[in-house]
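For chain A:
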Amino acid sequence: MLKTMMRRAGKCAAVAAAGLMMMSAQAAEPIKIGSFLSVTGPASFLGDPELKTLEMYVEKINEEGGVLGRQLELIHYDDVGNASSARNFASRLIRSDQVDIIVGGSTTGATMAAVPLIEQAEVPFISLAGAVVITDPVKKWVFKTPQTDRMAAERILTDMKERGITKFGLISGTGGFGSSGRSQTLEVAEKMGMEVVADVTYSGSDTDMTAQLTNIRNTKGVEAVLNFGFGQGPAIVTRNYDQLGMELPFYQSHGVASDSFLELAGSSAEGLRLPASPLLVPDSLPDDDPQKDVVQNYKAEYEARWDSKVSTFGAYAYDGLMLAVRAMEEAGSTDPEAVRNALENIKGYVGVTGVFNMSPDDHNGLDPESFRILEVQNGEWKLID
Partner candidate 1 sequence: MLAEFLQYLFTGITIGATYALIALGFTLIYNASHVINFAQGEFLMIGGMATVSLTAMGVPMVLAIVLAIILAGILGIALQRFAIAPAKQADVVTLIIITIGASIFIRGIAQVVWGKEYHVMQNFSSDEPIRVFGAVLNSQSLWVLGVGAVVVVALVLFFTKTLTGKAILATSMNKEAARLVGVRTQMVLMLAFLVSALLGSVAGIVVAPITFTSYDIGIILGLKGFVAAAIGGLGSGVGAVVGGLALGIVEAMAAGYISSDYKDAVAFSMILLVLFFMPRGLFGPKVVERV
Partner candidate 2 sequence: MTALVEVKGLDKAFGGVHAVEGVSFAVEAGQVYSVIGPNGAGKTTLFNLITGLYVPTKGEVRLNGENTTKLEPNQLAERGMCRTFQQMQICMNMTAIENVMLGRHLQFKSSLFTTLFRLPALLRDEKTAYKRAADLMEYVGCGEYVGAEASAMSYGALKRLEIARALAAEPKVILLDEPAAGLNATETAALEDLIRKIADQGITVMLVEHDMKLVMGISDRLLVLNYGRVLAEGTPEEIRQNPDVIAAYLGG
């Protein structure tokens, strides 16, 4: 451990020295952006695009001259989807690396494990995880970029209602995302006067969900089915759904809003709907949509750089980084208190995920309308609403 510390110190010194030589005029230290992400492990499909996005845009910003005339330095750790390592790495970022701001936390568990520490240390933190508990109740130093799962549930159920559906079956993953989505859906359904007639779950490592779906199919009065979950699970659910020949309207959550889901689920996905960021349908956005440019650019840049499909989750990191940059610019310094205040007052930032309007009561800044309802038609995402 001592060795790493020394190595790390050495590295810092080297970076600093190089910086000094290159820009003798502006001998400013780099701004440190810390991040802990689930780059490997069961939530790697979140952490992986998030890290790629952060790396790529930190580079880009540095090429363009940095922020406040200073370069950005990204310090990131892989929490493997484990909450206690997330806490340890958050602690390391704050105490050892002394970062100026943290953009990270791929999962709700990882985020929530780090929150007490971050609140105490008073470092601005932009989380990339979904659950509503992160920003409700509002925590002074904690912000987040993805829409909450509650918004997703509201958006889906509204769409169902518009189609005249009031009773539906729910199948959810037992992981953090699915489980939190499930309880939000149950609450929203009650509020909207809808009925969840079947409620089953599957665990993240399950390889066949036919039994659970059969259970839903045999429940009386089911008019539609909603699957809340992420990872490969929903793709298996979708294929099993198709194999069972179930014809009811089928909804997925924003957890699978990515092209790789379409690849996995194949033709089985035909006709299903889900709420998603416009990132999946950049070209079908109307020209007057304020997000159109930023969405198209992000997609093009990401895919050119990494040679892999862009994902909604990477976009959370994009928005997180950009919000952090904007807040520091507006604050005119990296003073934590100033940056936090600036973050809280950001209005009208047009991101990939949506248009953010932060306020002291809302550290997320998005509304359910930022979700678009998409439907799979001929193997592609189509904008419905």
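Note that contacts are C-beta pairs under 8 Å (C-beta built on N, C-alpha and C of every residue); 3 or more make two chains touch, one makes a residue touch a chain; residues count from 1.
The candidates were selected such that all candidates are chains of the complex that A comes from, given by their letters.
Just so we're clear, the structure is a prediction, and the values are computed from it rather than from any experiment.
**Q** Among 1 or 2, all from the same complex, single out the one that touches chain A.
**A** 1
**Q** Provide the residue numbers of chain A that touch candidate 1 in the complex, in ascending order.
**A** Those residues of chain A that touch candidate 1 are 40-42, 44-45, 48, 174, 200-203, 205, 207-208, 210-212, 214-215, 218, 231-232, 235-236, 243-245, 260, 263-264, 266-267.
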